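A single protein chain has been omitted from the complex, and every remaining protein chain is retained in its original position.
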Amino acid sequence: MSRFLELALEPSAWQRVRSWPLHRTVATVFGTGMATLVVGVYVASVLKVLPHDPDAMDLGAVNALPSAAHLLGTDFVGRDLLSRIMVGTQAFFLPGLLSVSVSLLFGSLLGVLAGFWPARFDTVVGLLLQLLESLPKLVLILLVVALFRADIYLILLVVGITNIPAAAELLRARIAVLRRKSYIEAAIALGLPPSRVILKHVLWLHGRGLVLIQATIGMGEAILIETSLSYLGFGVQEPTPSWGNMVALGKDYFFRGELWLSTVPAGAILLTVLGFHLLGDALLERLEASGA
Amino acid sequence: MKCAMVAGVVAGLLALSASGIAGGRDDGFPDGGKLVYGEYGRPATLDPITTNDMVGLRLTELLFNGLVSFSPKNEVVPDLAEKWSVSPDNRVYTFTLRSDVKWHSKAGVGDRTVTADDVVGSLEVIRQPKTLTPLKAAYELVAEARKLDAQTVEITLKRPIVNALGRLSFKVVPTFALKNPDFLSRDDPFVQNPVGTGPFQLSQLTDEGDVVMEANPSYYKGRPHLDRVILKPFADKNVLTQALLFNSADMVVEVNSRDIAQIQGDKRFNLYPYNALSYAFFGHNYRNPHLAKKEVRQAITFATNRQEMLDSFYSGRGALISGPFAPGSWAYNLDVKPVPFNPARAKELLAQAGYSKTGSDGYLQTDEGKPLQFTLKIPIEKENETVKRVALAFQNYLKQVGIKINLEFREWQAWKQDVFVDHDFDMVIANWAFDDSADISTLFHSGETGAWRNNFVGYSNPEIDAMIVEAKTTLDREKQRTINQRLHALLSDEQPYTFLWTLTNYAAIHKKVRHVELHPFKLFTFADTWYIAKKEQ
Amino acid sequence: MAEATPARPRPARREGEGAVLFVRDLRTYFYLPTRGRFLRAVDGVRLAVKEGETLVLVGESGSGKSVTVLSVMGLVTAAPGVVSGRIWYRPPGHEDPVNLLEGLERFARFTPGPPVGVEKDNRRWLKWHEAGMRERRGRDFAMIFQNPRNALHPYFTVGQQVSEVIRRRSPELSAGEAVAEARAWLAKVHLDAPAKRLGDYPHNLSGGMCQRVMIAMALAARPAVLIADEPTTGLDATIQSRVLDLMEEMKATLKTTTIVITHDMGVARRLADRVAVMYAGRVVEEGPAPDVLNGRYEIKHPYTHGLLYAIPSAGDIREKRRLGTIEGDVPDLSRLPAGCQFADRCGMKPPGREHLCDAEEPGLDAPVPGHRVRCWRHLRHPSEGGAAP
Partner (left out) sequence: MLKRIRRALLREGTRTAVLFLLVTMAMFVLLNLAPGDPVALYVNVQNLSPPEVEAVRHELGLDRSLPVRYGVWLSRLVQGDLGHSLRSGRPVTLELWRTGWRTLLLAGSAMTLTLLFAAVTAYLVAMGRHPLWASGLTALGYVLSGLPVFWLGYLAIYLATTRFHVLPLMMGAGAPPGNWAFFLVPVVVLGLGNGTVSEVTRHLRTHLQGVLGEDYIRTARAKGASLWRHLYKDGFVMPLSSLLANKIPYVLGGAIVVEQVFNWPGMGRLTWQAASDRDYPTLLGVTLLAALIVRTGHIIKEAVQVAVNPQLAD
C-alpha cells in the first residue's frame, strides 16, 4: 500500500505505471502472438504443410500479384511466395537458436564470473568482452564468410559470439545488484556454496527473463543479419528460400515498380522482428521494473 | 559470368578485333564533350598486363595500342607497326614500327616515342614469371623477340600457327616507366598510373574510384573527338540502370537483360548489341560413372528446355548453340542443329542407360537403389543473378524426367578450386569466351585434364585427340575447317557439355554520342572516332 | 494572482485567521489505470500554519502527509495526479492570501468527493499551476527531504547547489558573492571546514553532512514557509539527534514558519508548536503540541493514542516494527470503507455507540477550542442530542 504513495512522489513512476497497460500489454500480446505464429509456421514448414511446393516453378506466371491460387503471389520464376516464406523460417530458426544459445551460454558464464568475483575476473572478462565488442559484427561476418564459406550456421555462430558481451553485461549488472541484496549475502553467509546460490537465486529466479530477452533480440537480429548478407551476396543461397534472399532477389524488380516481390518478405521480416523487439523490450522493462 | 571474365580476358587479348577507321581527324566531326560510362565494379589495375577483369580490359583499350589491330571486317590492320614481313616457314615475324607514336606526356616520361625496346620489353615483361598476368599462357608460343633497330622488331615463334598475327596484338607498355623494367607486379605504381599511347590518357583516379581520362592531343591518329571519358564504378546493377536513366551516366557497357525493355522504350538511348564469342554450358564430369554414360548426358540435354530459359531469363536475346566452337566463328558447324527439347526422348535414353526404376521420391533409381542425382556447382555471381535462375530452372526440368539435381553455390575462389583443381563436382555451369582461332584443344584434349587445365570435365577420346592435334598443326585453313566441322558434329553428339546458348549483350549509349562503333567485348576500340554534336556537349 | 483573489468568497480567511498557510479540503487523488479507480492519497485535509510557528504532521507512512505537502509545493505534477481544494497562502507583507490552486475550476470540473476531473483538462491545469508554483518554490517555500544523500545532485558541488538557491533568491548577487554567502550558510549549519566543503561533491560527504547541506540550502532561500519531509529518515541515530539539535537551533534563531513531517513522535516532541495527526489521507486530530502529545490528556484520537504508545526508540526507523504495534493495516486508499477509516483497527470505540463508527465518518471538530479531533468518542452525532460525553 505505502508503495503507491512512494510512487506518487516520483513522476516517472506514474509514467511507468501508466505505460503499463497501453504499451506493454499490447507489446507483450503482439510479441507473443508473432513468436508463436513464427514457431507454428516453422513447424508447419518442417512437416511440409504448405499451400504449394516451394520449389515448383511456373515460368508462365512470374512476379504474379496475390490471387486465389497464390495468396501472396509468385516470385521471379513463378514460385509460390507464401510457401517460400513459410519454408524461409527454417533459414533462421535453428541457426538463430544456435546463435542465441551461444551468446547465452558464454554470456551468462562470463557474466556470473564477473558479477560474483569482480576482483578476480572483472578485468579479464571485461577485456574479453571489449575485444568482441571492438569488432563490428558485419565486418567480422564478412571476414569469416569470405575466409570460409557463406554458411548460415557459421554466420549466426559468429553473431552469437559477438552477442556474448550483451548477455554477459546484462547478467553481470543484475548480479551486481543482487549481490547487495541481503538474502544473497545471507545465503552465502549461511554457508550455502556460492554456486548453489548463483544457480538458484540468480540464474533461475532472475535469469529466466534474461534468457527470453536474449532469445527475442537474437532471433530478430538473426533475420536482419541474414538479410543484409543476402544483399551482399553472402547469405543463404538459392534455391533454399530465406526471407533475406527473397528480399534480395525481389529488389531487382523494385525500380521497375514491381515492389510486391520484395515487399512481401520484407513485411514478414518487419512483423517478426517487430514482434520479437516488442516482446523483448516488454520483458526487459518488466525485469527492470521488478529488479534493482 | 566470372569464369567468362577470366577466360574472356585471355581470349580478348588474342582475339581478332576491328580497329578504328584509320586516318586522322579530317572527318569534320566536332571535338569536345565528355562521356561518362558506368561499369559494375571498379578495375583492380589500369594497365593492360596485370589486369584480369573485363572492366580493366575495356579500359586499357582506351589507353593503349598493340603492334597490330583489327578492322571491323576482322582483317589484321597496322597499328603501332606500319608494316611487317613473315618468313617462309611462318615462324619469324618482322615488324616495322611507326616513328610518330608518342607516349602520353607525363611527368617522368617526358616526350618519348615508341621504340623497338618498348615492344620487346613488353613481351619480355609478359613472359617473365615474376609478372602476375593472365596473358602468360597466350605467349608461350613466342620463342624469342629481338630488336633489330630502333624501329624494327623480330618475333620468332616456337612453331608456325594459324593467325599468328592476330595473337601478336598485345598492348605495348613503356617498360622504361616501370619501377622494375623487366617485370610488372601489382605494387608497381604503374598499374595505378599507367602511361600509354592510346587515344585517351589517364588524368586522374578520383577518391570516388572514377577513372578520368582526357583526350590525347598527340594521338598518332589525331586527337579523339571526346574531351573526356570517365569510367564510373557502381556497386549495384539496378542502381547502375537508374544512374543511366537519371543522366548520371551516358553509357552502360552491359545492360541488365531485365532492364533492356525499359531502356529500349527510352527515347534518349540507343542499344548496341555486341556478341562476345562466348557460350554458356553445363559441363558433365566424366569421373562420375553415371555421367560417363553418353545416354545420360544426351538425356539431360533433351530434358532441358533451353529455349524457354533463354526467353524468360534473357528475354530471348541470344541463340541456342549445338557445339563446342565459338558461334559465328568459321569453325562453327551450322549444319548441326541444337538438340531439341524432348523429355520423352530423354526418358527413353535414360531407360536405355538402365535407369527405369522410379523410387518413392519420384526420382529414378540407380542400381544401388539410390536416386539418380548430381551436384551442380555454381559460382556465386554477385553481378549476375540470372545464373541462379538458370540453375533453378535446370533443376526443375531434370526433376520432370526423374533426375535429382543438388545445387551448390560456391564462393568464386572456392568454385575454381573445386572445378579446376579438385575436380570435385558432377556438373558445373560455366561459360567460355573465345578467340577466333577456334582452338578447343585445351577444352577436350585428354592431355589437358590436370589441375588448372581447361579440360576439367575429364573428357578423353583418342579419336578426338587425334583430330584436335591435326587441326592444330595443319596450316591449311580449309583442311582445318573440315576437321573442326567434324569435331563439332562429334562433340555435339557426345555432349560432354550440355551446350546452352550464346548471349547477345547490349550496351546502352546516350543518343548524343554519335558515330558509335563497338568491338565485341573490348567495346572501346574505336572510341577515338566517337563524337558529340556541339549543341549537345 | 493577487488581483484575482478579491472576488473570492472570504469565509476561508476568517477560518484561517492570521495563518500564513491555510489548506482547506485538499484532495489529491491518483488514477490507477490497472484498477480503474482513484487512489485517494489525500482526502479533504484541513491545515493551518501561523506565522513563525512549527506544525508537525505525524502519521504512519501511507497516511498521506508527504503527499499533502507535495501538493502544497505543487510537486505532484505527475498526471494523473488530481488535486483539488483550496490552499490559501499569504505572502509576507501581503494582506490578502492567494489561493495556490487558483483557477482549478476553470480547467477541471471538480466536485468534492470522487473526482470527475478529466485527465486531459487536469494536465492542462497542472501545466498552468506548475508555471505559477515554480515562481514560489525556492522563494516562498523551501523543502528539506529525507535521504539527503540521494536528495543532493551528485554531479554538482555543494557550493554550486547552495549558491544556486541564493542567486535565485537575490539575482543581484554576483556568483562570487553567492558562493561567499553559501559558505556562510554552511558555517551556520555547523558544517566543519565550510570553505573546503564548497568544492566537494555529495558523495564526498557523510549522510549527516549532506543533511546539513540540505538544511543550509533550504534556509538559504529564506522561505516564508519551510517544509521538512522526514528530515531525519535515512540517518543513523546519533546523526539524527544532531540534525534535530540543528533544527531546533534554527527554529529558535530564524523563527521560520515550518511544517515538519515525521512518523517519529520523538521528533514531534522536540520541534512542534502544533501537531496534526494524519490517517488514511485525513487529519484525525489537530491541536497544540503539548495537548496532543500528552498521553494522559483525555481528548485523544484512538489512532494518536496508538502512535503515542508506539513511540519508537530514536534509533529505530524501521516502519514495520511500528506498524506492528497498532493492530491491522492502513486501509486500501482506493477502496475506503463507509464509516470511520480507523474503525476496523480501533480498540477504543465509544461504548454503546460503536454503530456510529461503522455507519458514518465523524467530521474534524473541536470539543475544546483549538483542538480538533475526528472521533465519535469526543463528538456527538446530530441524531443524538445533548453535549459530548
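Which chain is which? They are A, B and C, in the order written, and residues in each are numbered from 1.
Keep this in mind: contacts are C-beta pairs under 8 Å (C-beta built on N, C-alpha and C of every residue); 3 or more make two chains touch, one makes a residue touch a chain.
On a predicted model such as this, the values are computed, not experimentally measured, just so you know.
Just list which of the chains on display the missing one touches.
Result for the missing chain's touching partners among shown chains: A, B, C.
Pick out which of A:71, A:105 or A:146 touches the chain that's been left out of the picture.
Counting the whole complex, the residue in contact with the absent chain is A:146.
Using the touch definition up top, pick the residue from B:278, B:454 or B:529 that touches the left-out chain.
In the full complex, the listed residue that touches the missing chain is B:454.
Which of B:187, B:335 or B:478 sits in contact with the chain that's absent?
Spelled out, the listed residue whose C-beta touches the missing chain is B:187.
Which positions on chain B touch the chain that was left off?
6, 9-10, 36, 41-42, 44-45, 50, 52, 129-130, 132-138, 185-188, 191-192, 206-210, 212, 230, 232, 234-236, 238-239, 242-243, 245-249, 382, 411-414, 416-417, 420, 451-454
In the complete complex, the non-displayed chain touches which residues of chain C?
73, 75, 78-79, 123, 134-139, 141-143, 145, 147, 150-156, 164-165, 168, 201, 203, 214, 217, 221
Quickly run down the residues of chain A that touch the omitted chain.
Where chain A meets the chain not shown: residues 9-13, 15-16, 19, 23, 127, 130-131, 133-140, 142-148, 220-221, 224, 227-228, 231-234, 244, 247-248, 251, 254-255, 257, 259, 262, 266, 269-274, 277-278, 281, 284-285, 288.
We take it that only the chains that are shown with their structure count from here on.
Using C-alpha centroids, which chain lies at the maximum separation from chain A?
For chain A, the chain whose C-alpha mean is farthest off is C.
Can you identify the chain nearest the overall CA centroid, using each chain's own CA centroid?
Chain nearest the overall C-alpha centroid, as shown: A.
Would you mind pulling out the distance in Å between where the CA atoms of chain B average out and where those of chain C do?
About 91 Å, centre to centre.
Listing for chain C: what residues touch at least two other chains?
Residues of chain C never touch two or more of the other chains.
Considering the complex alone, what residue numbers of chain A touch chain B?
55-57, 59, 62, 76-77, 145-146, 149-150, 232-234, 237-239, 249, 251-256
With touch defined as at the start, can you tell me which chain B residues reach chain A in the complex?
Listed in rising order, the residues are 237-238, 241-242, 256, 258-259, 262, 308, 312, 380, 382, 385, 388-389, 391-393, 395-396, 407, 409-411, 414.
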